[in-house]
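Of the protein chains in this complex, all but one are displayed in their positions.
Read from first to last, the chains carry the letters A, B and C; within each, the first residue is number 1.
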Amino acid sequence: MGDNVNNPDASLAEAGERRIEWALRSMPVLRALGARFAETRPLDGLRIAACLHVTAETAVAVGVLRVGGAELALAASNPLSTQNDVAAALRSYGMEVHARAGVDRDTYYRHIHQALDIAPDIVLDDGCDLVNTLHTERTELLKGVTGGCEETTTGVIRLRQMAAEHALRFPVVAVNDTRTKRMFDNRYGTGQSTLDGVIRATNTLLAGRTVVIAGFGYCGRGVAERARGHGARVVVTEIDPVKALDASLQGYEVRTMAEAAPLGDLFITVTGNRDVIRAEHFIEMKDGAILANAGHFDIEIDVRALESLAEEVHLGVRPYTDEYLLPDSRRLLLLAEGRLVNLTAAEGHPAAVMDMSFSAQALAVAWLAEERVRLSPGVYDVPGEIDAEVARLKLAATGVSIDTLTPVQADYLRSWRFGS
Amino acid sequence: MGDNVNNPDASLAEAGERRIEWALRSMPVLRALGARFAETRPLDGLRIAACLHVTAETAVAVGVLRVGGAELALAASNPLSTQNDVAAALRSYGMEVHARAGVDRDTYYRHIHQALDIAPDIVLDDGCDLVNTLHTERTELLKGVTGGCEETTTGVIRLRQMAAEHALRFPVVAVNDTRTKRMFDNRYGTGQSTLDGVIRATNTLLAGRTVVIAGFGYCGRGVAERARGHGARVVVTEIDPVKALDASLQGYEVRTMAEAAPLGDLFITVTGNRDVIRAEHFIEMKDGAILANAGHFDIEIDVRALESLAEEVHLGVRPYTDEYLLPDSRRLLLLAEGRLVNLTAAEGHPAAVMDMSFSAQALAVAWLAEERVRLSPGVYDVPGEIDAEVARLKLAATGVSIDTLTPVQADYLRSWRFGS
Amino acid sequence: MGDNVNNPDASLAEAGERRIEWALRSMPVLRALGARFAETRPLDGLRIAACLHVTAETAVAVGVLRVGGAELALAASNPLSTQNDVAAALRSYGMEVHARAGVDRDTYYRHIHQALDIAPDIVLDDGCDLVNTLHTERTELLKGVTGGCEETTTGVIRLRQMAAEHALRFPVVAVNDTRTKRMFDNRYGTGQSTLDGVIRATNTLLAGRTVVIAGFGYCGRGVAERARGHGARVVVTEIDPVKALDASLQGYEVRTMAEAAPLGDLFITVTGNRDVIRAEHFIEMKDGAILANAGHFDIEIDVRALESLAEEVHLGVRPYTDEYLLPDSRRLLLLAEGRLVNLTAAEGHPAAVMDMSFSAQALAVAWLAEERVRLSPGVYDVPGEIDAEVARLKLAATGVSIDTLTPVQADYLRSWRFGS
Partner (left out) sequence: MGDNVNNPDASLAEAGERRIEWALRSMPVLRALGARFAETRPLDGLRIAACLHVTAETAVAVGVLRVGGAELALAASNPLSTQNDVAAALRSYGMEVHARAGVDRDTYYRHIHQALDIAPDIVLDDGCDLVNTLHTERTELLKGVTGGCEETTTGVIRLRQMAAEHALRFPVVAVNDTRTKRMFDNRYGTGQSTLDGVIRATNTLLAGRTVVIAGFGYCGRGVAERARGHGARVVVTEIDPVKALDASLQGYEVRTMAEAAPLGDLFITVTGNRDVIRAEHFIEMKDGAILANAGHFDIEIDVRALESLAEEVHLGVRPYTDEYLLPDSRRLLLLAEGRLVNLTAAEGHPAAVMDMSFSAQALAVAWLAEERVRLSPGVYDVPGEIDAEVARLKLAATGVSIDTLTPVQADYLRSWRFGS
């Protein structure tokens, strides 16, 4: 039996409802799309199997798809992020939800199978596990699937592999690669929530401290901006010379991790790589240095090496804070066991940024519903117009007006573009 | 009976100990003073009655006074801020502590009397209640008291009144008025912790939001800097034209509250005045506007007027967040019931800033111990050298070296200063 | 006769030499490439016809090509930007230079023809005039030309047109489209030099003033950052909702020009479009508002409309500053007649940023020299490795080290990229 009917707990559903209500306040773009979809019903009659983080923000997003006419079955894309109260609330709204916090691997995959039982026309995925299951164990459903969306970088890479090997059997939109997601979700969402996690865990003063940030992609840039905004001296490490130069021209100090190790009061990794902070760095650090990770996986800080170095480990000297005592009695503080500090010690991305990512997804689904008959199997970029539409709705929701081209200007740009 | 012996709970004391240990890590100046005091014993044989917030940071501070030779009795200066576990830990160290979270007014004053029973040579006060009790109800002890310190603006004002009326019977140092406290504690401590409180309560994204800050003193400036550092558009309101002009020249928009009311997504009061946001402002605000206070008293936002305006109040839509539903269905969100949002929804000033304020206090007590015989009753400024010493120790603790004058430079400054 | 032999003025050449020397100091990447090219001689025996701005920075760049083995003939890409002293210095070094400040259109084209007389193997262009002349009037030379580089957006567009019509007869590298140029030259070069131009022209205080910036591309972002860095309140106008949203999330106010017109103390256009500030905006502006353009062409501010509105025009109330007196006696101040304020009232991009753009060009020429036999006619992107190499050399020149991947990390990234 699935987890769909297992939680008749009304009070749990109520708590979830409150959470969803709260998220909804900060998601005006999805609200606007909801109103539009209720009228235009772009997904009428479509069955969707979705494998996503079961959180309040996701609940708002799938709600929009439902008012657009879709029938949905939802499984969790990660057993750790599932909010049971939200799942309960969604069920109380009549949605099929297969998710429970902390389930084991077998149950995780059973949930995906249960979501697929809906016999989807369209699939939504977050990491490619559902699409993978579909192509390997549920091939009987493939003929009915006419399109999909993928939310993550990792998932898109796996899909591109499949496409390259001619294994992918339907068109998939790479929702992850929108400007909306990279520029806003990564930069502003990760920036704020990462430092929020560090402060909740430690209550440390950032002003005047040296913060070493490993990685200067969109996320790293966001964290660097917020650290500077707290009055910290920011040191950046990078492996890409162009990003390193950009950091330098923005006034950040750029150094190798070996150079930065003895300088930092706080280290934040956000590289997408592994072992970014290693034994050779730990042994050079100051007493009391704080280590946090904001990258997707918990392998950026080499925690095993830290454990090997430590004479004693004191777990929980503060919430989400473990102390590693080195033989020379220096103490290093590891936050959230090296997992994503913004999701573990704080609450992850604010709903206002998820609003933009999920709105891009909703519009991508509607686009797919319309275009899928014309698309051959493969990985597709989100049409630029979807980014523009999300931004337009977001600006409108915050009361910001922007200019439009006069006819003379439009002509000028056209003529220029076409070289006359 | 007092609360000094009421808590034999060992596990509570242990939790308090961990908290104190944690604070101690970020208080290198007090640690340095502790080492110095242990050697020089500047307070040898002195009895001190102290009325202070009973928190981990205070525990570190009074610990330094004890290693300096003082015998201490501690009462709480505010029943709401008392950390029971810290009180328990202090008792387990053998200190006399009269404090328990949430006690009523009678118990509060009984605790002060119990602390005074030590028959103090020196008193430490935070709001002037202990000094006041001493001058009105415990006058038999006055002849033994040779000096005092006061931590707060409010207390200093009351003392100045007393001095003006020739009622003050011993010299008191206005620890509140140091540059160390104003420049660092108010600006950096309040700045970070206020926004921390707002984010913990709401998880709202600050980037791109309009934050209205009422008051541009040291605290307001600190909050404005951090709000800008989060990517917000900051609007400042002021009544002092010089401060308003300064805010304007720092690139902030300056407006009246009437003008700012319809613009703000988040309002933060930090003025020291009352009714800064009133009915006439609430009715102009956007749906979803958030109201928070970072001023000492909970009268800066006119909560009673808000209650009168509201059709419904939904308490606790998020932790520390109450929703006021206006007749036209706009919703205003009040954080922490209008109390200090940084102490209520977050953890107050980071230990690193309290380190500086309390170190100034410790040095002031030592100075008083030495000078009190030469001082007549009255209110005294902290000697400038104490500020310099605190800053010097703090810089040393963070590994920062600064320049010293060459003999030629010292001569030049001297000659210049004296006009030759 | 050309201008190559017309200036035997030794003192002019000396002044030019000093200017080139000065630029050279801030161009360490070109210096490093010069040393490398002197050894490897990647351009040995090649004849290059170049049509570029004849400035000190260009002189350094073409010097590198010469030590790489090339024989060069240089014509000016714009008669207004030619520095006669630099031209004289280049001639004194034995280079063929056809350029003189302020020549008419006929002479301008004659100079291009004279440069083409070298019978080039490779051509360098800045705006496509030389390539165009080659394809229309000097077709006899086409068979000898094996490749080209183009520096500007405009030129690249013209080339893409030609390629689309199968008219382009050799491969051309779009040097303009490098990350190095967009991220660094546009953002940091334009940012600093634009405000430099405004301040030199007006000596106005920017702190506390409202600066309206039209356009939030790379250049606009750079100008916005510098304006904010001067303490100004920055208002951004845009037509692209994604850029507008980005500006908003960075804390800038976003408005329409109609809304911004009455707010601004200083207006800076940097859009690439025409008539961005028009009659309808002028009439709403404050007395004393300053108007400046940082876009390529002088059509972003509708100067003709301003002239029509004005009752009187007072030219040169300050250097590069003309006053337009409106009928209601408000005064608008137009800088540099609406031309590029950073080139007119200041000195254009600092050499340190031109260093990166021209280094990308030099590496592109070397790449072209090697690859041209394998390339069919068409427009080619600069290989990503060239950007990385420029950034690497720049970092090295400024003493910045960055991390390199460990073998384990390289494996990890590879495996991840390829999905295993």
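Operating definition for what follows: a contact is a pair of C-beta atoms (placed from the backbone, for glycine too) under 8 Å apart; a residue touches a chain by one contact, two chains touch by 3 or more.
From a predicted model like this one, the values you see are computed outputs, not experimental measurements.
Residue C:351 is the one among C:29, C:141, C:294 or C:351 that touches the chain missing from this view.
Across A:79, A:208 or A:288, the single residue that touches the chain missing here is A:208.
Among B:106, B:140, B:328 or B:403, only B:403 touches the chain that is left out of the view. Along chain B, the points of touch with the absent chain fall at residues 154, 157-158, 160-161, 179-180, 183-184, 187-188, 237-242, 244-246, 248-249, 254-257, 259, 272-276, 387-388, 391-392, 394-395, 398, 400-406, 408-409, 412-413, 416-419. The missing chain lies against chain C, touching residues 18, 21-22, 25-26, 188-189, 191-192, 196, 199-200, 203-208, 225-226, 228-231, 288, 317-318, 331, 346-347, 350-353, 398.
Seen across the whole complex, the unshown chain contacts chain A at 207-208, 228, 231-234, 245, 248-253.
Going forward, only the chains that are shown with their structure count from here on.
A rotation of 180 degrees, rounded to the nearest 5, superposes the Cα atoms of chain A on chain C. With centres set at the average Cα position, the gap from chain A to chain B is 39 Å.
With each centre defined as the average position of its C-alpha atoms, the distance from chain B to chain C rounds to 54 Å. Counting partners per residue, chain B has 207-208, 228, 231 as the residues that reach two or more other chains.
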